[in-house]
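One protein chain omitted, others in place.
Chain IDs A, B and C follow the sequence of writing; residue 1 opens each chain.
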Amino acid sequence: MATLLEVEDLTVWLATRNGPRKAVDGLSFRVDSGEVFGIAGESGSGKTMTAMALLGLLPHAAKTSGRAVFEGRDLLAMKPRALRDVRGRSIAMVSQDPSTSLHPMLSIETQVTEHMRHHLGIGKSEARGRAVELLSTVRIPDPERALKAHPAQFSGGMRQRIAIAVALACEPRLLLADEPTTALDVTVQAGILRLLDRLRRERDLAVVVITHDLGVMSAVADRICVMYGGRTAEVGPRETVLTRPRHPYTRGLLDALPHPEGGAATLRPITGSPPSLGAVPDGCPFHPRCAFAVDSCRERRPEPVLVETGHLSACPPDPLGGAA
Amino acid sequence: MSALLEATGVAVEYHRTGAPPLRAVDHADLTLARGEILGLVGESGCGKSTLGRAIVGLQGTTSGEIRFDGRPVAPLGLRRRPAELRGLQMVFQDPYASLNPRRLVGDQVGDGYLLGGTSKTEARRRAGELLERVGLPADAVKRYPHEFSGGQRQRIAIARTLAAEPSCIIADEPISALDASAQASVANLLVELVRELDMGLVFISHDLSVVRQIADRTAVMYLGRVVEVGPTRQVWSEPAHPYTKALISAVPRADGAGVLPVELPGDVPDPSRPPGGCRFHPRCPVALASCAHDDPPLTILRDGRSAACVLAE
Amino acid sequence: MTTGSRTPWRQPLALVGAAFVVLWVLVAVLAPVLAPYGPVDQIADKLLEPSAQHLFGTDQLGRDVLSRVIYGAQVSLPLAFLLVALSAVIGSIVGAVAGFFGGWVDGTLMRLADLVFAFPGIILAMAVAAALGPELRNAVLAVVVVSWPSYARLVRGLVMSARNSEYVAAGRLLGSSSVRTMIVDLRPNVAGPVLVMAALDVGNAVLLLSGLSFLGLGAQPPMAEWGSMVVSGMDYFDLWWLWLYPGLSILTVVLAFNFVGDTLRDALDPRTARAIRG
Partner (left out) sequence: MSSAKPKSGAPGTGRRAARPGGVLLRFLARRLAAALLLSVGITLVAFTLTQLVPGDPAAANLGQSAIGDPAAVAAFRAKYGLDQPLPVQYLTYIGNVAQGNLGVSQQSHRPVAEDLAEFVPATIELALFAIVLSLVVGVALGVIAAVNRDRWPDQVLRVVSLGGVSMPTFWVALVAFYLLSFKFDLLPGTGRLDPVLSPPPYTTGFYSVDAALAGQWDVMWSALGHLVLPSLVLAVYTVGMLMRFSRASVLEILGNDYVRAARAKGLPERVVIVRHVLRPAMVAIITVAGVAFGSLLSGAVLVEKIFSWPGVGQYAYRSAVNLDLPGIMGVSIVVAGVYILINLLVDLLYGVIDPRIRLT
């Protein structure tokens, strides 16, 4: 599989009242075409800012460094106008809550076709034809009628399907899905996950799924990057990361989940809470909450290193290494 | 075991101008004993939160009866809530909305004591103790809610209910607004308190796996009805209602196996126009022809289980 | 994220506004000291152009315009404060009652507010002032009649949203009575926005009051009131100093209060701020 997106040393500074603070700090990863790449982390881990940086949609006064090479071009170095031609055309976004990400006052037709017409320069009737096809691809019943409707007339699950159709309109190569099922019910979530999986197989579409839900990760992602405090804790194939994690944070997240077989009376939380923007500790950002922390964790910032084939972990003491 | 809380045939209707009344809860039955955790699960719009609010009296009921410690619970009007109902408290979903942003944490936690007749300084002192009990520093009394994280705020909200010395807490999605690690610790706190104070807890949640972990019994709601109740372990291992089964198989597991969860086709119907017969029949994978007109009641099965399905034996 | 600091008192606009407010209050208090002549003393020739002797010139009766402008602050400022206080108190009580009880109480009170809103402010004030007689006291009453509904609407909205809030629900479950809830839980959330609205309303009150006086329905000659000074200056239209300075005084007072109020409003949360604006 060909590499579609290669992110190297991505750093994002956000403007705060105390000056610029790093929301993402030296993040590197690669996404192959046709692959589902998962970015996992709690709120404040920098996962959403990563997606916004790739799209050039960071808040005002935010700065980036590093590289993000997509189809041979560095997204971070592109002029706003050039990046706008990539956005929505080659890279599309699906966000968390379809009831807020679809425009409440515009018809479905406008929302599915407006960027199609802008990017592809096609006429109204052609765009309309494509929109009907798209809506049936995402399994919206009666697409012709749906085009005339407005988002309020659909259920949450249907709205997210429409949002996906909007994202697919210009046949992008990469889809950034930020918590695509978090606002949905679990039975509806199953449908959306299946849809995403089908689309990437049928369309050779690469998908970056950003979520805090390791269950969702486990269902759709091929490879997973676990982020903490704006940095990579661990990256690797789904099965390895979720069954034999090497980073204590990943272990902690998995342990905090209810046990799959139930039974045990209590859950095992990670002590403390994730650092807020601008309050990321020195050294390993996780060390204050880590049961295995040693002196070097407080001083040196760990880089992700290869611990086995395709599996990187940013924990030099590697206390979980023996368990593998 | 006599019931601490007993809801029988509870129905809640919302009246809207220019639209048919919306029956959010339709003849729901629940019982809860001291020291017991009842998980109440279901998808959005199934009426689980409305039922929770009706139980404590924040929502008027159209019919049915709610008894707490043998006394009927009347909906809260403009009058003061009777003292004997103070043992029935509620924890809300969003700790950002359930604490007054402009009042000191200590005052809000101390309210329960103050309203119980304790002096102001004594209430303040005991509020500090309660905050320590739920794992916060005692100096939290002199701070405002915005100085705390989501998990800490939810602990404050829990401490506030404890000041009323409750014997029963209705917790409406108490951990869904929190981060993963905070979720686990707040859920643990609630379980600990139930065991320690011998309270009853109704834990309302859309997150089935948490309920599975902590609840002694689980009740599943669909479109305003309780469709299945039983000991958590049995409900999970052999669900009696097809909806319960669908719900369980839709939960993705973080086991790294890459298995896609099972989809339940169709949408939850409009609660103001529920389908005739069994409410689940249009989406039910095993529906019989008779399900379209026969509405099965919640029937007692063996082992303390009940289900509302003709196929359940 | 990038909300940035919005501490009202660090904003230059608020500082300028506050400085002018203080300045005008001082002028009002110290008028007898500051003014070279009395407000109604006919001390010089009529209609003199501004000069070193009479910085703002003299009017048609030979009174010193500067002195009259200074004494004008003694009329407009206290009245504006009184007006706003009255409207805010009346409006807040009505709004709180409507929001808290809801139902027909709310319906009746809010229809009453709608009724007042249905008349353009000055026309209603004009009708009231005309009905009660052209006197300054009646003009004040007229302005109160047209300004209370804004407060009522604001407070009603705040009370209603707070009443349905979960923290009020939690308090009620603990056994708090509705009256205690209103005082303990709702008051702190209502006080801030009402004060901000009041700050902005001082400007409006000054404008309305001077407008009524301009129409001859407020302050009566020979009182040194800015609006009536403008209207009597109109008869000598080409003698600009007669009407320019009183108008400028109104402008600076109103502007100062608006600078302060607007900055305060920005410090509120956006939804409340919008309620005040509308």
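Note that a residue touches a chain if its C-beta (ideal position, glycine included) is under 8 Å from a C-beta of that chain, and two chains touch if they have at least 3 such contacts.
Predicted model, so just to flag it, every value in this text is computed and none were measured.
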| item | value |
| --- | --- |
| Hidden partner chain, touching residue among A:30, A:67 or A:103 | A:103 |
| Identified contact with the non-displayed chain, of A:38, A:88, A:191 or A:230 | A:88 |
| Contact residue for the chain not shown (choose from C:36, C:78 or C:133) | C:133 |
| Absent-chain interface as seen on subunit A, which is shown | 42-45, 47-48, 55, 57, 84-89, 92-93, 95-97, 99-107, 110, 114-115, 118-119, 149-150, 152-156, 158-159, 163, 166, 178-179, 182-183, 210, 212-213 |
| Subunit C residues touching the omitted chain (full complex) | 4, 13, 111, 114-115, 117-124, 126-133, 203, 207, 210-211, 214-217, 227, 230-231, 234, 237-238, 240, 243-244, 246-247, 250-251, 254-255, 258-259, 262, 270, 273-274, 277-278 |
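Note that only the chains that are shown with their structure count from here on.
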| item | value |
| --- | --- |
| Distance-maximising chain from subunit B - centres being C-alpha averages | C |
| Chain pair showing more contacts of the two, A-B and B-C | A-B |
| Subunit A and subunit C: spacing of chain centres that average the CA atoms, whole Å | 52 |
| Centre-of-Cα separation between subunit B and subunit A, whole angstrom | 32 |
| Gap in Å, rounded to a whole number, between the CA centres of subunit C and subunit B | 50 |
| Residues of subunit A touching at least two other chains | none |
| Residues of subunit B engaged with two or more neighbouring chains | none |
| Residues of subunit B defined as touching subunit A within the complex | 43-44, 149, 151, 179-185, 187-188, 191-192, 206, 208-210, 212-214, 232-233, 236, 246-247, 250-265, 267-268 |
| Interfacial residue positions of subunit A with respect to subunit B in the complex | 42-43, 155-158, 185-191, 193-194, 197, 212-220, 238-243, 252-254, 256-260, 262-274 |
| Subunit B residues within the subunit C interface of the complex | 56-58, 76, 78-81, 83, 86, 88-90, 92, 94, 97-103, 108, 111-112, 115-116, 157, 160-161, 163-164 |
